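Sending over a structure as structure tokens; questions will come in a sec.
One protein chain is absent from this view; the other protein chains keep their places.
Up next is chain A:
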Amino acid sequence: MLKISDLHASVEEKSILNGVDLEINPGEVHAIMGPNGAGKSTLGYVLSGRDGYEVTGGDVKFEEQDLLDMEVEERASAGLFLAFQYPVEIPGVSNMEFMKESVNAIREQRGEEPLSAAEFLKKAKAACKQVQLPADFLKRGVNEGFSGGEKKRNEIMQMILLEPKLCILDESDSGLDIDALQVVADGVNSQRDGKRSFIVVTHYQRLLDYIKPDFVHILANGKIVKSGDASLAQQVEKEGYAFLGKAFEEAEA
């Protein structure tokens, strides 16, 4: 589904990704862990096509298409979804208007009829319920005045509505208490259907107790320095990143 080869990227001429290789097949959950400043969020931004994140080398194929050649909205229409670490507040645009526009834009790309207002409302209410957001959040400005946890749940609500093929969750656990974490994880797990793939970016192993990864990768200094199964995350939890030893030290250098 996604094949990242030797990806290099920089921000304001500072090199952040230094040769990332990663292949993700349908239905797989990959966790990406790593210390602060390793380039975890940058990877999500580069894959989604954010301005200011300049790809300086390598390529990315998403279902055989050249992902890096696509506009941000084309990537979304092709089935890529990024759940933001810090979702943006947009006063003046209601959550409902935002999601209806979004769902119908993506449906149009897929050659599907737009949803009627009533059909959309029904789906949106169900998605809200699933992440335990009261339905009146649909009427509020996008993320406007939402708490940290509500913002994260709103991201998962969007993911449920948009039915993407590949979801990148950028620290969806940060700032959440255990109950909120459970809600977010349940939302994500409900979307695991054997075909949809996930990249779960996280600083802590805690989230991975709830969303079981098939693979865990350690990103340090813009490179994947170690890959393994779920036990690698537990090792990180116990020993920190020092156990990586030489590989990590080199990456840190």
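The rule we apply is simple: contacts are C-beta pairs under 8 Å (C-beta built on N, C-alpha and C of every residue); 3 or more make two chains touch, one makes a residue touch a chain; residues count from 1.
One rule holds for everything that comes next: contacts and distances are computed from a predicted model.
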item: Candidate names "TldD/PmbA family protein", "Fe-S cluster assembly protein SufD", "Class A beta-lactamase-related serine hydrolase" or "Glutamyl-tRNA(Gln) amidotransferase subunit A"; UniProt protein name, chain not shown; value: "Fe-S cluster assembly protein SufD"
item: Residue among A:Leu43, A:Leu162, A:Val201 or A:Leu219 touching the omitted chain; value: A:Leu162
item: Of A:Ser10, A:Ser77 or A:Gln130, the residue in touch with the unshown chain; value: A:Ser77
item: From A:Arg50, A:Lys123 or A:Arg140, residue that would touch the chain that is not displayed; value: A:Arg50
item: Footprint left on chain A by the chain that the document does not show; value: 48-51, 71-73, 75-77, 81-82, 84, 87-88, 90, 92-93, 97-99, 101-102, 105-106, 109, 142, 158, 162
